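Pasting a structure below so you can have a look.
The other protein chains are all here in position, but one chain of the complex has been omitted.
Which chain is which? They are A and B, in the order written, and residues in each are numbered from 1.
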Amino acid sequence: MFYFTVDILGTIAFAISGVLVAMEKKLDFFGVLIIAFVTAIGGGTLRDLLIGNTPVVWMRDSVYMITIIITVILAILFVKQLKYLRKSLFLFDTIGIGLYTLVGIEKGLDAGLSPLMCIALGTITASFGGVIRDILCNEIPVIFRKEIYATACIIGGASYFILNQLPIAPNYAFVIAILIVIALRIIAVKFNIRLPNIYRS
Amino acid sequence: MFYFTVDILGTIAFAISGVLVAMEKKLDFFGVLIIAFVTAIGGGTLRDLLIGNTPVVWMRDSVYMITIIITVILAILFVKQLKYLRKSLFLFDTIGIGLYTLVGIEKGLDAGLSPLMCIALGTITASFGGVIRDILCNEIPVIFRKEIYATACIIGGASYFILNQLPIAPNYAFVIAILIVIALRIIAVKFNIRLPNIYRS
Partner (left out) sequence: MFYFTVDILGTIAFAISGVLVAMEKKLDFFGVLIIAFVTAIGGGTLRDLLIGNTPVVWMRDSVYMITIIITVILAILFVKQLKYLRKSLFLFDTIGIGLYTLVGIEKGLDAGLSPLMCIALGTITASFGGVIRDILCNEIPVIFRKEIYATACIIGGASYFILNQLPIAPNYAFVIAILIVIALRIIAVKFNIRLPNIYRS
């Protein structure tokens, strides 16, 4: 139940982030719906494909698709309010990233992968939806250019494995790791921390 | 046999649509071949991956690849004639969409998916080849911007499940649903029907 709630919250957060990007590109209703859908399920779909977990999760359980459709309709109806919430694009995206990173790690553990691969799988789950969203909108994916994004997923993911070595209930470790991902990204953007420039000139 | 014929006709229709787009981009022979190939098998490949039906269909049966290669060679040889047939790009694309939507639904039923997911799978089968084609040619996928496209797939797909409730032979329901998809798209373009604008300003 706990796990399921996290998954649905992440789906809603990413779907809204997809709607906001798609509406800037002036796509029609189905364009917006598809971008929202792909942003929300893209990372989890690639994760399921990579570990051979098919049919992929959203095809076995209609709750994801129904959640996304309702989210998109509500987001479009209240678009005026959403437009005043520029910062929410960032916030929803960030919450989604935190949630999905840990969901991906959980699935990697279920598939018997090593911690290193679980962290990679969590990072893919968290970031690939946004990558597809940007590719479909014909832009260089934002995570390659700006902000400490993958770094937050990787540090948060690693902290989950460290926390599990301590005498902490697994659910707490799970939530703390999610908050670490979210906090890292917010701090990085707030204080404009970027990865060191690797270009000499 | 009936089913197989439909599948091959869709492959030819989509391959030609791929050739026409690729030639506008002045790609070389293999560029044209690959775009035609991806347009023709992209939707079915994603469909097979999502439901875990591997090796994907075109790898198990050479007939698809051979069909595409012959189609591309013929399309290039008769390019002058094709160029006069601007409208054929639209027509071939539309026929392919109708055929693939129903092929995808059929596969979803075989995989035991719910009607909602079968319709989604049909829409993916029909539209994803064109999406990849546009991404590879560095354009925002046309289906996100123009025309009632996914809508036609969804309504046609839903009509198949409704028709199956009526006392109609399954093959007839299959063909009627294909024609509904094709008719919807032609009517939408002919009368310039678009989805309602969702932007206030």
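As a convention for this text, a contact is a pair of C-beta atoms (placed from the backbone, for glycine too) under 8 Å apart; a residue touches a chain by one contact, two chains touch by 3 or more.
Predicted, not measured: the structure shown is a model, and the values here were computed from it.
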Of A:Leu9, A:Val79 or A:Leu113, the residue touching the omitted chain is A:Leu113
Return the single residue from A:Leu9, A:Ile51 or A:Leu91 that touches the missing chain.
A:Ile51
Listed in rising order, the chain B residues that touch the chain left out are 22-23, 25-32, 34-35, 45, 49, 52, 54-56, 59, 62, 65, 76, 79-80, 135-138
Sites on chain A contacted by the missing partner chain, in the whole complex
49-52, 111, 113-114, 116-117, 120-121, 131, 135, 138-141, 143-146, 149-151, 194-200
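Simple rule for what comes next: only the chains that are shown with their structure count from here on.
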Could you tell me the distance, in whole angstrom, between the mean C-alpha positions of chain A and chain B?
30
